[in-house]
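Removed: one protein chain of the complex. Kept in place: all other protein chains.
Up next, chain A:
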Amino acid sequence: MPITITAPKAVRPSYAAADNASDDSDSDASSDNGAADLEGDIPMASSRRKEDKSYSIVTPGEVITDDPQWMRGHGTFVSPSTSAIVSSVAGTITRTNKLLSVRPLRARYTPEVGDLVVGRIVEVQAKRWRVDVGASQLASLPLSAINLPGGILRKRTETDELQIRTFFAEGDLLVAEVQQLFSDGGAVLHTRSLKYGKLRNGVFVAVSGMGGGSGVVRSRRQVWTMEAANGAGPLDIVLGVNGFVWISKHVETPEALIAETKSATTGITNLEESVSTTMYSSQNDRIGVETMREISRIRGVVTALVENGLRVDEDMLVRGYHEAVEMAMLGEGPDDIYLGGERGEQLAAALTGV
């Protein structure tokens, strides 16, 4: 055969040994029970199951329990003929009192009320936007759930509906909160806080979210401002629970601006207007080169964390960033922001303390 197709290599070379081990067991498995038994029943199966139980991985079609006292949760179903609870995804079992559910090894994000998400507008409709938040359905953001420029007490009018695209247009990024869920799993977002709204002055990274596997995890703080190294000034970081991350130059929050202007004794209407003029702007501010470098360094840390199977949260990211800055100072060369490959592994090793 003129062309040889080789199997894809493991992403991480450090686990090559483990991969080979599984290869061997593969071929063993196919050779030692390669003979079909017309009578059915492969004796190997049950013994293998038991050995795997210690890791509590269940796979689709595996009976978790046939005890009727348990209730089925996500990732499980009740087989129609018996009353046994059967797993429908590959993952680990979790239980809450009598509720058995299976957390998949990896899945798409499933929205929950109160989640902070970063999303992208994909469609503009008459009275709402459709937002891609990485879930199985598009989330919707009604016009009534955003802060209109001109203050909270402002009435929504038909002119707002007509110029809906001036607030958010297709492709715009925003940070929002899940306000409610429909019964079919669709989410409704709101940006009724000065913390939320349109995103600019930064960079977007998509990693896997709360569905399972590595990536962003729910934690106490999803949004924070940190001081960057090399005189880059403060940076804002938004870790959306859906796995979308936003890293941007810090701009004074509107609340801070209001407080400032209040002390300067301006009328309340004036200041709210001044705030709202920037609220839906798509124009980036001027960003210095050193700030851009630090933003991309943080982005590198995020991808390095994900590549090495580590969780992405405030603690890991801040520590990872300081580690990366230190690594860059020790190493010489122009490409000190790069955190892929070996450097990423080095970073991960430093973080996990191995």
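Here is the rule we go by: contacts are C-beta pairs under 8 Å (C-beta built on N, C-alpha and C of every residue); 3 or more make two chains touch, one makes a residue touch a chain; residues count from 1.
Throughout what follows, contacts and distances are computed from a predicted model.
Per the UniProt record, the chain missing from the shown structure is "3' exoribonuclease family, domain 1-domain-containing protein", taken from the list "Trafficking protein particle complex subunit", "3' exoribonuclease family, domain 1-domain-containing protein", "NADH:ubiquinone oxidoreductase 30kDa subunit domain-containing protein" or "Phosphatidylinositol N-acetylglucosaminyltransferase subunit C".
Within the full complex, the residue among A:90, A:164 or A:325 touching the omitted chain is A:90.
From the options A:108, A:218, A:293 or A:319, the residue with contact to the chain not on display is A:108. Residue A:122 is the one among A:71, A:84, A:122 or A:327 that touches the chain missing from this view.
Within the full complex, the residue among A:136, A:180 or A:225 touching the omitted chain is A:136.
For chain A, the residues in touch with the chain missing from this view are 1-3, 5, 7-8, 11, 15, 18, 22-23, 25-27, 29-31, 33-38, 40, 42, 44-45, 48, 52-61, 64-65, 67, 69, 75, 77, 86, 88-95, 103-108, 122-123, 125, 130, 132, 135-138, 184-186, 211-214, 307, 309-310.
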